[in-house]
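Just one protein chain is left out here, and the rest sit where they should.
Read from first to last, the chains carry the letters A and B; within each, the first residue is number 1.
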Amino acid sequence: MLGYIIRRILAIIPVMLIVAIFVFLLLRLTPGDPAAIIAGDMATPEQLNRIREAMGLNDPLLVQFFTWMGRLLQGDLGVSLISGTDVTTMIGQRIFPTLNMALLTIVIAVMIAVPMGVVAAWRHRSWVDYAVMSFSVLGFSVPVFVIGYLFILVFAISLDWFPVQGYASPTDKGVLAFLDRAILPALTLATIYVALIARMTRASMLEVLGEDYIRTARAKGVRESKVLFRHALRNAAVPILTVIGTGFALLISGVVVTESVFNIPGIGRLTVDAILARDYPVIQAMILLTSGTYVVVNLIIDISYTIFDPRIRY
Amino acid sequence: MAMNSVPPASAMQSVLRLLSIPGLKKLGVGPLLAALVLLAIVIITLLSPWLAPHDPLEMQPLLRLKGPMPDYPLGTDPYGRDLYSRVLIGGRVSLLIGIGAAVVSVLIGLLIGLVAGFFRMLDTIIMRIMDSLMAIPSILLAIALVALNGPSITSVIMAITIPEIPRVVRLVRSVVLTAREEPYVEAAQALGSSMPKILFQHLMPNTMAPLIVQGTYILASAILTEAILSFLGAGVSTEIPTWGNIMAEGRQYFRIKPELILWPGLMLSLCILSINLLGDTARDMLDPRLKKRGE
C-alpha cells in the first residue's frame, strides 16, 4: 500500500506539468494584449510596441516559458502585468473572503444535508424520501446565479433580512457582520453541495442500515435516533466525507459565479478579472493553484479511501 | 478487473456508484412529467419564430425596461426589445449549444476512450492528459477558451466540450477495460479480427448504455454552462438571444426589473431539471448494472 501511495504522489508531477504547459500555451495563443490594456485610450502603435518590449512580451515563447517555470520552481509567482503588484500578495489579499465563504458553505451544507439524507434513508420510499431526492435533483438543475438572485429577491429585498451584497471580514468587522453578509452567498453556494451530500448520505445510509449490526442494535432496544446517528451514520461517514472533497470542483465554479453575484472580493473574481485583463501571471498562478488544490484534495481522498475501506486493495 | 499501472480513481467511482436514485423510478409521475415539460419546451422552441409576437432584435428606445403591456406580455428589456419573444427564441440557441456539446464530447470522448482502454501503451499518456484537463476548473477553462476563439456558437460549444471530454473518456475506458476481458473479445482477438473491428464491433456496443446516460447529463450541464458563460460575459453575441445572455443583460437592472432574470431563469431551470430527471430514469432503465459499475 505504501508503494501505491508513493506512486500516487509521484503521479501528481506529470499532471501538474501538463497543466502548466497547457495553461501557458492557452494564454499566449489567446488574442489579448496586456500592453494595449495598460496604455489606455490614446496609445499610438509605436507606444504600444515599446510597452510590449519593456514588459518582455516580445520575447520568444520558449524564453518566456522557461523564465516563468524557473521562477515558479523558486516559489516566485511573478508580478501582475497590470498593477505591478506581487501575485503572491494579491492572492494573499483575496483568498480569505473565498476561504471563509467556502468554510461557511461546507458547514451549512453539512448541517442541512446530512439530516436530510439520514431521514430519507430511514423513511426509505416514503414521501420524505421522494421529497429529499426531488430537492436534490432541483439543486443540481437550477443555475447558481438564478438561486443567488432568487435569494436576494426574497430574503434581501422583500423580507429585508440580509444586506443585498458585499463582504465584511470577520477579523476586521466582527463575526456578526461577516455572517450577516455571508449567509446568503453561502446558502446559494451550498445548494449544489446540499444536493450532493444529501444524495450521498442517503445512499450510504441505505447500505449501512441493511447490515446485521444495525438489526442487532435495534433488536437490543437501542433508541432509533441513537441507531441512526451513532451506529449507522458513523459507519456511513467515509463516503460522505469523501463526497465533500470531490465536490471541490463544483465549489470552484460556484465560487466564481457567487462572488460575482454577491460582489465578494475573493479569488474567484480575481481570476475572472485577470482573464478579462489578460493579466498572464495572475491567471497562471490562479489556475495552477486551483488545479493543484483539486489534485491534492483528490489524492488525499483516494489514499484515505484505501486506508478506510478494506474492500479496495492495490 | 485487470489493474495496470494507472490507478483508476476508484475512490471517485465508488462514491459515484452510490449516487443512484432508485426511488425516482418508483415515483413514476416524475419522469413522465419531466418528459412532458421537456417536450413542451422543445416544441415551443421549435415554433418560437411563429409564436413570438415581435422580432427579438427589434429595438424601441422609447419603450425601454417597461412592465407587461398588451402587446408585450412580459415587458421589454434594456434596449426596448420584447422580453417574451426573446425568452421563447432564447431556448433555441441554448438547446442547440447543449445538444451540440453533448454529441461532440460523447463522440470525441468515445474515440479517445476506446483507444485508451484498448492500447495499453497510449493509455498512460492519454489518462495523464485527461487527469490534467480534469484538474483545471472547467468554468475557468471554458472562459479562457471562449476568449481564445471569440464568442461564436461553435466556439462556445467547443469551450463546453473540452472540459467534458475527460469524463467521457474515463467512463468509456473503464467499460472497455472490463469488456476486453470477456471471453468473446478474447476469442475475436485469437481469431485474428482486426483492431478496428474489435474496437467498433465488440467493444463499442458495451459503451452505448452508459454513454446515453452520460450524454444526457452532459446535455444538462452544457446548457447550464452556456448560461454561466454568458452570465460572466463570455458567451455568444447578444444578437443571438439565449437564456444565458438575456439574464446577463438583465443583471444591471435586477433591482428595477427582476423579470429579466427570473423568466429566462425559470425556463432554463425547468429545462435542465427535466433533462436531469430523464437522465436518472434512463440510467435505471437502460442498465441496472450501471449502478454497480459506477460512472
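Definition applied: a contact is a pair of C-beta atoms (placed from the backbone, for glycine too) under 8 Å apart; a residue touches a chain by one contact, two chains touch by 3 or more.
Convention: contacts and distances are computed from a predicted model.
Only one of "Propionyl-CoA carboxylase", "Rubredoxin", "Carbon-phosphorus lyase complex subunit PhnI" or "Peptide/nickel transport system substrate-binding protein" fits the UniProt record of the hidden chain, and that name is "Peptide/nickel transport system substrate-binding protein". Taking every chain of the complex into account, the omitted one touches A, B. Of the candidate positions A:P45, A:G75 or A:G210, contact with the hidden chain is made by A:P45. For the chain left out of this panel, the touching residue among B:T154, B:Q189 or B:Q252 is B:Q252.
From the options A:L179, A:L276 or A:I303, the residue with contact to the chain not on display is A:L276.
Of the listed residues A:G3, A:G84 or A:G210, the one in contact with the hidden chain in the full complex is A:G84.
Although one chain is not displayed, its contacts with chain A can still be listed: residues 31-33, 36-48, 50-51, 53-54, 80, 82-85, 90, 93-94, 163-166, 260, 263, 265, 269-270, 273, 276-278.
Although one chain is not displayed, chain B still touches it through residues 57, 59, 61-62, 64-65, 78-80, 147, 150-151, 233-234, 236-239, 248-249, 251-256.
Heads up, the rule we're going with is that only the chains that are shown with their structure count from here on.
If each chain is reduced to the centroid of its CA atoms, chain A and chain B end up 21 Å from each other. The touching residues of chain B, counted against chain A in their complex, run 3, 5, 7, 9-12, 14-15, 18-21, 23-24, 26-27, 30, 128-129, 131-140, 143-145, 147-148, 220, 224, 227-228, 231-233, 247, 254-255, 258, 261-262, 265, 268-269, 272-273, 275-277, 280.
Residues 4, 7-8, 11, 14-16, 18-19, 22-23, 26-27, 29-32, 124-125, 129-130, 133-134, 136-138, 140-146, 149-150, 152-153, 157, 199-200, 203-204, 207, 239, 242-243, 246, 249, 252-253, 256-257, 260, 271-272, 275-276, 283, 286-287, 290-292, 294-295, 298, 301-302, 305-306, 309, 312, 314 of chain A touch chain B in their complex.
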